[in-house]
Each structure stands twice: as C-alpha cells, then as structure tokens.
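Please see the structure below; I have some questions.
Missing here is one protein chain; the remaining ones are kept as they sit in the complex.
Coming up: subunit A.
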Amino acid sequence: MVQKIPKPIYDEESRPFWDGLNNGELLIQHCNSCRENIFYPRSICPHCFSEEIQWSKASGNGRIYSYTVVHQAFGPYKEEVPFIVGIIDLDEGVRMMTRIIGERDQIAIDKQVSVVYQQIDNDFVLPYFRLV
C-alpha cells in the first residue's frame, strides 16, 4: 500500500493515543475529578482544570453528528475524492473527526457507526468508522 497520508507529528502527550490504535484500541481520557470524558488528549481537564487524568478504552461505538462528501481536496488527498469525512459522537460523550466508510446513499446523520482500525502504514493506524 502506498502511503499517501502524512503521519501526524506525535508528541509525548499524544503518543498513547497513536500507540493504542496500533494495538487495536481507541483510547480517550477520563477526568477523575469531574468525571468527564475527554478527547483529544490533554494534560489538563478542559472542564475543571484537574490534572488527575487517566487513559480509558472507548467502546468504538457512536453516531454520526455530521459529515461531508469531499469533492475537491489537496495534497495527498487530491486523488482520493470523493471521500467522506465525518464527526462522530462516541457513546462515551466525546467527539472526533474521522473518515466514514460506506456507500454514500447509506450515510446519514444520527446513524450508528463503529470503529475500524485502518492500517495506513506499518506503524500508522487511523480510526475510521463504518455503519453498523
């Protein structure tokens, strides 16, 4: 597989998330102080400023909050159009951007989706979602 997607610039804060994907786990964070779940990874809770944050494994299930079919893209994505990018509300109450895999006509807001671990490169996995 030709890698067309540039690898994100990992840092110490984000590495557990990316490592988790390599191990088939979708990791989010949980604040032990205010009990909110958190995504993307942070070292401080954006709800209460607590630093008592731990990683937790998400179910990988959620619903489509919104999506778009991209017809004009740039750089490494140019050749891939049309493709579908969405925002997913995970069951754990956090949102993430993703690619949605599936037939255009089947995809709609509020439909349920689950995570697919898309191998991009030998050590680079992205969490895509598909309709359940």
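Descriptive notes on the structure:
As a working rule, a contact is a pair of C-beta atoms (placed from the backbone, for glycine too) under 8 Å apart; a residue touches a chain by one contact, two chains touch by 3 or more; residues count from 1.
One rule holds in what follows: contacts and distances are computed from a predicted model.
Between the listed names "Thiolase", "Heme-copper oxidase subunit III", "ABC-type quaternary amine transporter" or "Cytochrome P450", the UniProt record for the complex's undisplayed chain reads "Thiolase". The residue touching the chain not shown here, chosen from A:V85, A:V116 or A:L131, is A:V85. In the full complex, subunit A makes contact with the omitted chain through residues 5-11, 14, 39-40, 65-77, 80, 83, 85-87, 95-99, 108-110, 120, 126.
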